[in-house]
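Left out: one protein chain. Kept in place: all the others.
Read from first to last, the chains carry the letters A, B and C; within each, the first residue is number 1.
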């Protein structure tokens, strides 16, 4: 989630200068204008996503279809202008256009234009809802980026252990699901191995829809094993992530702990309990 | 959850003095009278909340309607007297009346009086049940306030990370729900995007009501992804809160275990029962 | 879970001596005879519990009623003899009979004798199943007592925080359930506040039976809040217990860390990094 940084330098004359100012407003949130732009943008995104959701409710669409149509075009044109401005003020248009956020920005406007030529509104509706991803720009605004990065770091550090865990879980549900298919069989609704694996996932993750349940004593016994297994092994991903986050918290604490500066050599990195500078040996 | 502290000082003559004693009884739990008052109050709150609950059970109401009506008025008058006493013995009535507990105290009595003029008993019933919030005064009584504050501290310290997490979860359920709407469609009950998002929340949080379930192979595959995702990412809020609480526990432990510093070599890590520095052998 | 310790001393003559040996066999697991007794007892308990379970399955009872009847009397007489032997070999019969395990031992045999005079087999069946509690004697046998005590210690240490948590959860479900009763109402199955609170518990704990689900948009929105709340706040009890267990693990580690003995004063409690005895100041 590296911040996209591709602006013109501030100290350029003429045309480049207003592009730099535009960049500050659109891409940054340090200036009042930049903050206001972000707020307007986020409200627009939320309203347009809400409009997409309501568009899928048939009773609402039949009652307020024209209104939704107008709202949709209003936001599409707004986001089109915004996209154009972003293209104008970045130095490398190709780099922006192929960045993750650049593609999401484009995806936010394309479906509406496509709907002029294509039917299949349902499919386009779902693409339009991807606009919600643009909301992650809000993280930049409210300084939550730091917490997000810490979370991502912890998840990255534990990704290998989590992969091994998921791998084991998938093997477990394949075997347990197949056993259940053998035990319960088609007459009790476990009509195939893939469906039984789906049931094993529903049960092991403690979701328990209840659309498919065991009816034989043996099946219920195996189901009990699956449930207690699922109830217990959730401790594993939790333990992995927690251990990683505890380490990160302890590290952050360590970094925040005050240090003593040596007056002789200027070393700023002495522990608070040190009586002599660790670099020059001078008494502190 | 700062304790409300707004009493008259103890060493005042005449009228202020009995107000101060009344304040001790009603607002504090240090004196025997104060403790007894709190116990009577808590039992009254629990009984009145129970009465409100039973009032909503139509079979019980039709059988014991008059009894419930009398009970309700009994507790309302009791709480009204209590509210009046609270108003009398605090120094600043406005400050008490606008405090959180002050408003809850008022909310506990208003609905019954309103019911004389307004029908809509169901709505007033639910307001009356907010009396249960008054039970939090019990924390003061049994010295659990300290544990509660520690929990709130840990939650506050991790609130930013939890916000980022909830933010990601909401984005996830919007996208996953929309995809499910596309895959399953109206014929399988996923009649709109908001309903599909509701399904995604039900599934990701591992609740799994089962009122809405996928019927296509692709839908079940996506549902499996949602379930395993929900089963795994619950590790994130748990890890956040646990790391914070572990730090708080270690800190509390550290503070409780003092160490002696050696004056000769500066070693700060001697046990409290040590008589000689463990590094340089100097007497402590 | 203090071990019951009420034996005759070993070095007594005549009658007291065989009682002491009997005590060793029945109450202890250090001798081969004591171990064998415990294994036979545990198998008997498991078989008798299994018999009670099967007794409740009507198809099995009608087919093998006489067999179950005989099995039940066999185990009852066996446990009666065992109970008599326990009474004989303990020093204070009153103390054993009123101890937790003493009462469970008695509960294991009474129902069968009562069934001679009383009908209501279902109620007695459930009392008979309490025999399963006797299985906790197994902990003594297989040296798991230590782990069990560590778990109980950690839970005790966090019991106050967990009480505050449960207290908050109960208040939450009362308010959320009442709101749901107001929103969904009787026409959607939320016929009373107690039932709606039951629904709130089912949803907040992520169980999600699905026998009662919201049907209105507002109800589904509130349900989503309840589910995400339940999904998030499970982090709180987990964090509480984990922090306590981490501390206990660190402590156990500390205790297990080797210490240096001072040759001069005999102090065995010097840290491994100490160069001088902390009590007498002698170089190590």
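Basically, contacts are C-beta pairs under 8 Å (C-beta built on N, C-alpha and C of every residue); 3 or more make two chains touch, one makes a residue touch a chain.
These figures come from a predicted structure and were not determined experimentally.
Asker: Out of C:133, C:175 or C:280, which is the one that touches the chain we can't see?
Answerer: Considering all chains, including the one not shown, the answer is C:133.
Asker: Which listed residue, A:33, A:127 or A:193, touches the chain dropped from view?
Answerer: Residue touching the chain left out of view: A:193.
Asker: Among C:22, C:52 or C:108, which residue is in touch with the absent chain?
Answerer: C:52
Asker: Extract the touching residues of chain B with respect to the undisplayed chain.
Answerer: 206-210, 238, 242, 246, 265-267, 279-280
Asker: Suppose we count only contacts with the excluded chain; which residues of chain C make the list?
Answerer: 49, 52-54, 56-58, 122-123, 125-126, 129-130, 132-133, 135-136, 138-139, 144, 147-148, 150-151, 154-155, 162, 165-166, 169, 194-195, 198, 201-202, 204-211, 230, 234, 237-238, 240-242, 244-246, 248-250, 253, 273-275
Asker: Go through chain A and note every residue touching the omitted chain.
Answerer: The missing chain touches chain A at positions 160-161, 163-165, 167, 171, 174-175, 178-179, 181-182, 185-186, 191-194, 197, 203, 206-210, 213, 217, 220, 223-224, 227-228, 230-232, 234-236, 238-240, 242-244, 246-247, 270-271, 273-283.
Throughout what follows, only the chains that are shown with their structure count from here on.
Asker: Same or different for chain A and chain B, where same means more than half of the interface numbers show up on both copies?
Answerer: The interface of chain A with chain B is built from mostly unshared positions.
Asker: Find every residue in chain C that makes contact with two or more other chains and list them.
Answerer: 206-210, 238, 242, 246
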